[in-house]
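Excluded from the complex is one protein chain; the other protein chains are retained at their positions.
Note that the chains are named A and B in the order they appear, and that numbering of residues resets to 1 at the start of each chain.
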Amino acid sequence: MRSRIHFALFGLVAAVIAVQQVTAYTGSEYYLTQLTMSAYYSLVIVGLCLLMGYAGQISLGHAGFFAIGGYISAFLTTHDLSPLKDGGIVAFLSKAGLLSQRTDLYGGQLLTVQPWAACIIAIFATVVIAYIVGGPVLRLKGHYLAMATLGFGTIIYRIAIGTTALGAADGLSDVPPFRLLPFLEVSGEMSDRVQNYYIAWGLVILAVLFSLNIIHSRIGRALRSIHGAEDAANAMGIDTARYKLNTFVLSAVFASVAGVFLTHYNGGIGPSEASIMKSVRYVAIVAVGGMANLWGALVMGTLLNFLSLRGYLGTYDDAVFGGILIIIMLFVPQGLLHIDVFRGLRGFFLRRPAEKET
Amino acid sequence: MKAVTFVMVSILCILMMAASPVLAADTIKVGAILAVTGPASFLGAPEAKTLEMMTEEINRKGGIMGKKIDLIIKDSGASPEKALSFAKQLIEEDKVLAIIGPSTSGETMKIKNVAEEGKTILLSCAAAEVIVNPVAKYVFKTPQNDSFAVIKIFDQMKKMKISKIGVLSSNTGFGQAGKAQIEKMAPEHQIQIVANEVYDKAATDLTAEVTKVKASGAQAIVNWSIEPAQAIVIKNARQIGFKGPIFQSHGFGNIKYVQAAGPAADGVIFPAGRLLVANELPKSNKQKAVLMAYKKDYERRFKEDASTFGGHAYDAMLILTKAIEKAHSTNEEAVRNAIENLKGVVGTGGIFNFSPQDHNGLSIGSFEMLTVKKGKFVPLGK
Partner (left out) sequence: MNFDLFFQYIVAGITYGTIYAVVAIGFNIIYNATGIINFAQGEFVMLGGMTAVTLLRYLPLPVAVLAAMIITMLVGGLIEILFIRWLYKPSVLRMIIITIGLSILIRETALHIWGEGVKALPYFTGTSVSSIKLGGVFISPQVLWVVGISAVMVALLNVFFSYTITGRQMRACSVNRDAARLCGINAKNMVTLSFMLSAAIGALGGCIVSPITYVQYDSGTPLAIKGFTVAILGGLGNSVAAVAAGLVLGILESFSIWVMPAAYKDVISISILLLILFVRPSGLFGSKEAGDLKEF
């Protein structure tokens, strides 16, 4: 088992490198832009896959966590603090080296929070919010859980679109690059494209590695037992509530990190990132990949986001996602990579029970 | 393992499939990023239709300087992240001469830097003044400035001896930009804002909001939004017995809203480009010919009324073609310089006079005060 996982991971790394080499060779490096963006969305999806597939809890509000990360770091790194320069807190922050001075496009001086500090604050905020929300929400089941997470997502969307400080419907722009290391920077500049591709995919690979370790550990087995039969798991002495909550927080952090990085890469964020449709898309992709199939989710996440971001789906973008959701859930609820279409089709035409739910 | 092979193969397939390079000889590539679907589709859809119609027309006549226009329309659904991805694609892969759009201010602000970096002309169809102020070298916009609309409204109020107003605006970029202008300019026009409410753009009933405004003792209501909700504002205001005049922004320039509001729309006063009253304009008006032609073509082809939004895209394409003809080249730098020096271009939104300091080119005279009479737009005071 172990060696197979390592083999697969190695394959992923090889694929990431191979794609970059091919684009460099064919002079089509512009594909890396969309591949980089897709990678960040895939990060959200890997987290959601852990939550939905392994812990069996649906979340229709994951775009909310993405937006929390993105908006907090965008706000902190663009909000000019210079009018408050002499105030106590700002002076303290400045001494602690958490602020940075830069010139904007038109020569104005801006004093803002350092991207690193903003990133850490954003993630910390996400953890706190996820614990506060997750505690009561995860006690719910079925429709109530779906509705509660949908409600959470809607609240975040409403706050993003209703708050003037967050740019209301226009969102925030002019977010500065995020200098990870002296020679490594998350930014949308064309010259930084290759390194950004590797930053994004490096992050995804790390997340996958981490998730696989969880899945194949005691925690993973506990999670799957929750999905299978929560009461039985409880009876066996597994603290199901704690496992569920921790998985929820972890997946929220994945989403938030993706939000922070993509916001720096895009140089801004808008309320569309927090919309319900975005959350539904994430769920759709996890469903297509196969609920408890990290690799499937990753593949589909990359593929579908890539197609969408390149505009291949045209004005049918949302319709395609809706259609995919239905078809997959009707015929292959185990995900596309568990193809059993013929049985499903037979069930449809013969009007016979297709298969038992697991 | 199977999965990983699948990733590799599928990605490589896409790359191969899409990498087939076809550069049709001697066309002028123009990109357009428009919100054809999604929450701003009432802007993007007529814009896209207008561009398609114009491109066909230009190409039928043999193109510009013998070169046909190759129009690439991308539907952003009003999400900035997609607009950004599309902008990079259009600039780097398709190597377009210019991008028309995006439809909304939020999207435009996100791709402004990309256009600057990629040295590609951006002709935005969004209204916010921040798009061209401060001036970015490659970024232009065709809709009129919000501040002109506000000044026009305040002048009209002075004539009607109104000094206390209630302001309603929607929570979109358009609504908020207008609200900011009103708040900024009200004091110097001796106008007092006695109520100031922001509502959701998807609101279905605004009785509570207008009730609050009415209770504040406002003599007139100014509503600033571009969504269908603005028709609900007028209706609800009349229903609760508000008798004073109602002012709307130039976002009201869509006859569908008047139809939706029914008789309540009668008497609404708003500034707008002259497209809406093209029929009533005197023959001497310079814009009349252009406006009538656009209106007739659009309405014949798409069987729906032309709106000023589609007009913004019309103007963008018009400016681009004029600039190409003037520069007599399809070199980006030459065309950009040509746009900056264009004077007296008669468009649907007004007469454009560009300069290196003014990337909008319209003056306050591009607005006309209009009102609604029996479900039709007519110039005010006629």
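Here is the rule we use: contacts are C-beta pairs under 8 Å (C-beta built on N, C-alpha and C of every residue); 3 or more make two chains touch, one makes a residue touch a chain.
Since the model is a prediction, treat every value here as computed from it, not as a measurement.
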{"item": "Contact with the hidden chain (one of B:148, B:174 or B:199)", "value": "B:199"}
{"item": "Given B:59, B:163 or B:211, the one touching the chain that is not displayed", "value": "B:211"}
{"item": "Hidden-chain contact residue, picked from the options A:74, A:215, A:280 or A:299", "value": "A:280"}
{"item": "Residues from subunit B at the interface with the omitted partner, ascending", "value": "37, 39, 41-42, 45, 171, 197-200, 202-205, 207-209, 211-212, 215, 228, 231-232, 235, 238-241, 256-257, 259-265, 304"}
{"item": "Sites on subunit A contacted by the missing partner chain, in the whole complex", "value": "52, 56, 58, 60, 136-137, 139-144, 146-148, 150-152, 154-155, 158-159, 161-162, 276-277, 280, 283-284, 287, 315-316, 318-319, 321-326, 329-330, 333, 347-348, 351-357"}
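The rule is simple: only the chains that are shown with their structure count from here on.
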{"item": "Averaged-CA centre spacing for the pair subunit B and subunit A, given as whole angstrom", "value": "33"}
{"item": "Touch list for subunit A against partner subunit B, complex", "value": "4, 7-8, 11-12, 14-15, 18-19, 22-23, 26, 28, 30-31, 33-35, 37, 105-106, 158, 161-162, 164, 167-171, 173-174, 188-190, 262, 266-270, 272-273, 293, 295-296, 298-299, 302-303, 306-311, 314-315, 317-318, 337"}
{"item": "Subunit A-touching residues of subunit B, taken from the complex the two chains share", "value": "1-8, 10-12, 14-15, 18-19, 36-38, 74-75, 77-82, 84-86, 88-89, 92-93, 104-107, 109-110, 112-114, 117-118, 128, 134, 136, 171-176, 198, 200-201"}
